[in-house]
Every structure is written in structure tokens, then in C-alpha cells.
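All protein chains but one are shown in place.
Going by the order they are written in, the chains are A, B and C; count residues from 1 in each one.
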Amino acid sequence: MELKLVGKAHKDKTIIKVRDIEIGGNDFVIIAGPCAVESERQVMETAMAVKNAGARILRGGAFKPRTSPYAFQGLGEEGLKYLHHAGQATDMPVISEVMDPRDVEIVGKYVDIFQIGSRNMQNFSLLREIGKVKKPVLLKRGMAATIEEWLSAAEYIVLEGNKQVILCERGIRTFENYTRNTLDLMAVPIIKQLSHFPIIVDPSHGTGREELVASASKAAVAIGADGLMVEVHPCPNEALSDGRQSLDFSKFHKLCKNLFAMKDCLDTL
Amino acid sequence: MELKLVGKAHKDKTIIKVRDIEIGGNDFVIIAGPCAVESERQVMETAMAVKNAGARILRGGAFKPRTSPYAFQGLGEEGLKYLHHAGQATDMPVISEVMDPRDVEIVGKYVDIFQIGSRNMQNFSLLREIGKVKKPVLLKRGMAATIEEWLSAAEYIVLEGNKQVILCERGIRTFENYTRNTLDLMAVPIIKQLSHFPIIVDPSHGTGREELVASASKAAVAIGADGLMVEVHPCPNEALSDGRQSLDFSKFHKLCKNLFAMKDCLDTL
Amino acid sequence: MELKLVGKAHKDKTIIKVRDIEIGGNDFVIIAGPCAVESERQVMETAMAVKNAGARILRGGAFKPRTSPYAFQGLGEEGLKYLHHAGQATDMPVISEVMDPRDVEIVGKYVDIFQIGSRNMQNFSLLREIGKVKKPVLLKRGMAATIEEWLSAAEYIVLEGNKQVILCERGIRTFENYTRNTLDLMAVPIIKQLSHFPIIVDPSHGTGREELVASASKAAVAIGADGLMVEVHPCPNEALSDGRQSLDFSKFHKLCKNLFAMKDCLDTL
Partner (left out) sequence: MELKLVGKAHKDKTIIKVRDIEIGGNDFVIIAGPCAVESERQVMETAMAVKNAGARILRGGAFKPRTSPYAFQGLGEEGLKYLHHAGQATDMPVISEVMDPRDVEIVGKYVDIFQIGSRNMQNFSLLREIGKVKKPVLLKRGMAATIEEWLSAAEYIVLEGNKQVILCERGIRTFENYTRNTLDLMAVPIIKQLSHFPIIVDPSHGTGREELVASASKAAVAIGADGLMVEVHPCPNEALSDGRQSLDFSKFHKLCKNLFAMKDCLDTL
């Protein structure tokens, strides 16, 4: 697999800067928010709660890739406006998924970081389009993608000129069905060995169960991830998507407290 | 999983008509051609050879989804012109993959059947766009997709109005690496149970080895597939992609002869 | 992987003879019977029914490998006696699973063919013990075993002196859960390429659904398997194990009729 631009040989380390936030540096950056933006109030409340807990970046889906066409598909541009507004009100950059190369421009009007989801990891038209923009992109690992295929997908983006890639491990599909996916935490040190780009972990999709998010997050800190992306909802039981894996505000607040304390003590070693 | 339009409850059986060819009827329809259109001559020679052997539809990739951006990406519209021309010269409908919703119109100018590849099975923007056209679409199973997820992807297409879907089993990703993928032939009777749409098998990607294509094809006939999609190349060793799994003209000719004889004798039972 | 004795280089073709039955020759040999021997009457009735339908060898489990210790574990030696008796009454050789190297002698008193199950494919002590006996052994593929690992397990048996190995493809474990396992039918031509031993297919475990057994069986005939091992029960709904994948007498009778007709017509080609 040729990794001319993504590989270690090309560069040792890339730090992605979003305003005053550095991903891939010394900080452990937590991205949090609802799986899907459901209303102006829901995303605003969540933004204030996660900011208060220590999150640095706000996430929220407006264009949702759903297995069934009858499932909630997201609010589209209206959702992006609510997300953008909530980001401004809480002084946080925002990230949201783009699924269609034709939506790159409109999504770009509202987000600070583009997200490419697992199902689109090898949507090469989308990768090339994102490669032309000047904003960071978070590239999730495909659920059946090897680490080499994942890095090759990143190569498509960088080859077009966009050198701001953040990789995100979110679990792979295996025979084990107790968890929604099998979180491949070894991807973190492997990516650090093979590439110069930062890598974060998504413990929400990686487990599919809110009661396992804290454990997955602690392991992610210990194994050297540059951050996390966590799903948080004011009332998980009423969420229009992924409620089963979303944390409520108090659980997220407790999680952040523990993770920061853990990071501090590990930094002293 | 809601399958309102794709499910058996909606309809018992759908036959896709392409000119005088019926997919899902009594015929066993063989689609063949090169993985990628490499030159006007290569596709023309292949078209004549596969037509002569008994293929009814010509395949050829112009927009190629390649793991690496440094691999041959296909000839694009030029390739589609060569394919279209070869189809006209041999009086065969042609099929080619579309990877980008923005390319649906241009690809539609040249093809009789659209192909959506495994990597785009859950590219919902593309599915919706294809759902708006009035031509048949061949939807390949994603390499990590369950049968239910695959049918839900088809539901996206039909929901937009396109009722001409052909499903294509091409192997799933497993731990076994002797074959490129693990061909899940049971998908054929399962799709026949759950849906009214026809299903064909791709023995080339399903095995990744030309010496196994004949065996996979025979099993596909016996298990009730409505057809095959086979990769054929004038000189597999020189192919710009998938040479390892492509048949040369004489092997393809022999394969068709055996499959038709087999189909005839099974039809007498 | 060294396959000194199992590999093609060692020998071209091995036919396993059990009385007048040849496995690996021109016959398509059907092994059938209950998953587990439940009573003298159940196995006797089943033996008569499967014999009458065209089965040549009677199967029946006496020592059952069950995931839970609270599930029916089989009748042990008493079950072997019933099986042996039913085999005598119907003039069929019998096959049953041995799970423990200490049971090889006692099981050998009653069976004509030993079976080693998927869970014990790499139970090397058992493989070595079976390697010392002078009776044929049917070696099932492990649910997570590559084809090379499977043949290496056979090498253990042959290295001890037992040259009568029958391989049995019964499905591998994947993410797809509509079927109990994913039947890897390509294993048949691959084994024929790599080894001189015969290979049969188990459509019952390979699918886990009785309504799919006929389809899997037809594909097995077409792809060149040397036979089948099918679970049959007088009343599947009341079976103490694997009822969901067992055929009743009439369905099995119809299946055999179709498979023999299919084999005959394919043999004319």
C-alpha cells in the first residue's frame, strides 16, 4: 500500500489546529454532542452541558446515514444552523457529517470540521471533494476496513491538498454481538507507528452501550489516543437515534472529570 | 427492518426487462466484460468474445473505486464511450458503475444498467439519486453488510421511484484469506424468500481467483441465481485491475458452454 | 504450511471405502440421521426413513458438545448402542462424534466412521488418538479455521497412520447472523485443489435453517462435493437439539429424490 503523504516517511507528526485547540498535541480533546441534532433547544442545552463538563468541540448530526429510509434522517441545513448557533453561544468549534460531495459547500458554511462516516470511508468522490477544502476532516474507519485501507482513504484526501486529517477508530464488525462493534483500540498505536496524523476514539459507536463508554474512554486515554468523540443527549431514552449508546449530562460530566484526572496523573509519569 | 417496497409482502416477483432480456425470469443471464475499460480495442475485442460465448450484457468499469489513489482509476467518460460503442457493435446492453451522484446523468447517457458497487452500498445520496432514474440498477452487497442491511439499501432506491433493482452477491469479508472474499451463496435463496427482486452472483470478486470462478458459477446456477457477472479480459496477466480473477476468452467460452448445458439439464427436472 | 501427507504432492486422490460405499469416488454419498440419538425408537425410525430415501450412512450423536452444560448432553454409550442397532437393522454403516481421546476405544466398538466436530478440530490429543485407529474419520472444519489450518489438523491424523480422512465443510463464523454459520462452499474446489482427500458438506449446520438445507445441498452437488451430512428427525419441533435445522422424513425424501436426479443429469454432461 503506497502511503506517500499519509505515511511516517513523509512527516513525523501533524497537529491539527482548530482555533486555540490542538488535536495531536499534548491535549486530550473531547468532542461531544448529540448523535443527531433534533431541535434548537436540544443541541443548545447539550452544548452548554458538554462545554461545562470540559468538552472542547461540539458534535451533532444533520445529515444522518441511516440503515433504513424510514428512520429519522436528520434536520439537514436547519440542523446545521442550530448546531452552528449552539457552537457560537458556547464558543466551541463544531463538527458534523457530510455524506454527499454536493453538500460539501453548504455543510462548510456551518462547520469547523467535516466528518466522513464509516459508511463513506471509501466514497472516493466524497474523499476527493473534501480533499479540496481548507478545513480539517475527521475520517472514521470503515466497519470492514483494514488499517491500511483506512490510511489509503486518507491518502485520497491529502493528495487533493487537504493536509488536516484526523482519524477516528469507531469499532469494526465481527461475530461478537454483545457490543454493537468491536472497538479495535490497537489501531491507536498502529496509526501512530504508520502515520503522522492524530487519532481519536469513538467509544459510543465502538461499544453501542452507554454503560461501557467510560471503560472504553479510559482505555483510549491510556493507549495514547489524542481525544474522544462521545454521544451525549439530554434524555437518551427519548433520542431519535443511538439513545442506547448516549450518555446523559451527569454521566458525561463524571466521565470527563475522571478522564482529565487520569490524563493529569499519567502525564506526571 | 421495514421492507415495505422491497419485501415479499409488497410483491411476489419482479422481472427486470432490458430490451429482450429478462432478468429474474426463466433465463440465466450472463453479464461479462473487463473489470475496467482500458482501451477501445480491449473492450471491443472482449465484447465480441463474450457475446460469441453467450453473454447477454456487457460490463466494463469506467469510474473505478480503487483502494489506493495511485492505482488505475479508470478512463471516465472516454471509457463509457468505448463501452457504449462496443455494446452497439455487438448489440448488447451495457452496465457500468456509478460512484458519484453527480455522475448519474453522464453515466446514464451511455449505460443501460447502472451498477452500485460494494463500497457504495450505503452511500445513501447515491442510492436516492439512482432511485430517481428510469433505468435498472444492479446493487452489489457491501462487504460487511448483512442481508437485511442490503435490502434496506434497496428500499432507498425503490422509495424514490425506481422499481428496477437487481441484487448482486459478491462475497463478504471474513477471516478466511485464501479467497479474496467469502462468497455467501446462501444469500440467493434468502433473497428469494425475503424479496421479489432478482439476484445474480459475481464469482470473480466472490473468489478473487480465476481458477475458482467456474466452480462458483456452477453452484450459483444450482442454487437458483438469476445470472452471473463475470470478469473477462483478453490477457488477464496484463490487466490494469483484477487480472488475478479475470478469465481469458477461451476459459470464459468453456464456462458458458458448461453453464448453459447445466441449466438445460436442470430445467428438465 | 507443510502438508506432506495431506497435500496433492503426496497423492492425487483418495477414495474412502466403507463396506461397499465409496466416498470420494463417483457416488454422491448422503449421510443422514438425527443430530442426537434420543431414544431407541427415534433412531430406528429415522434410520429406516433415511435408508428408504436413499441415504447410505446413518449419523447420530451420543456424546454431544453443547455450549451450555444444562443442555441435553446425549445418551453416551447407550445412545451408541441404539445407533449401532439401527445401523444393523437397516444395513447402514454408522458415524458418531467422539469428543474425548479416552472415548475412542468405546466409540470405536459401535461406529464405522468417527466424527471429530468443529470445536475439536484443533484438539490435537484427540487428532493423534484418532490417527492411531484403523477406521475412517470425518473431520469437520473449525468455525474459525482457515482452510490451511483445517488441512494441517488432518495432517496430525495422517501422520499417526490413519490415512482415511473425510473433510466436512459446515460453515464458518462471520458477522452475518441470518444463517447460523456462513457456508463456505468454495472450500470444496479449494480442498480438491490442495488435497487428495474427499470433502462433503453439512447443509444443516451450514445454514441453521431447515428451509435452506435443500438449496445448500443442490449447490454442494453442483460444486463437486463428494456427499452430504444432513440432520433428519421424526419430529423436528420436538428435537432435543438442532430442531430448527432438521428435516422431517418427507422433506428429506423429497430432497434426496431431487439431488439424485440432479446428480444423474449432471453426470450426463
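The rule is simple: contacts are C-beta pairs under 8 Å (C-beta built on N, C-alpha and C of every residue); 3 or more make two chains touch, one makes a residue touch a chain.
Here the structure is a predicted model, which is why all the values come from computation and not from measurement.
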Missing chain -> touching shown chains A, B, C
Sole touch to the unshown chain from A:Met44, A:Val221 or A:Leu240: residue A:Val221
Given A:Glu78, A:Asp91, A:Glu176 or A:Glu238, the correct residue touching the omitted chain is A:Glu176
The one of C:Asn120, C:Thr179, C:Ser195 or C:Ser241 in touch with the missing chain is C:Asn120
Logged for subunit C, residues touching the omitted partner chain are 1-2, 4, 65-70, 99-103, 119-120, 122-125, 142-144, 149, 152, 155-156, 159, 173
Residue positions on subunit A contacting the omitted chain are 144, 146-148, 172, 174-179, 182-186, 188-190, 193, 206-207, 211-212, 215-216, 218-224, 258, 261-262, 265-266, 268-269
Where subunit B meets the left-out chain, the residues are 173-175, 177
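Everything below uses one rule, namely that only the chains that are shown with their structure count from here on.
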Among line, ring, star, complete and other, the chain touch graph is complete
So, in whole Å, the Cα centroid of subunit A is separated from that of subunit B by 34
In whole angstrom, the CA-centroid distance of subunit A from subunit C equals 48
Where subunit C touches two or more other chains simultaneously, the residues are 174-175, 177
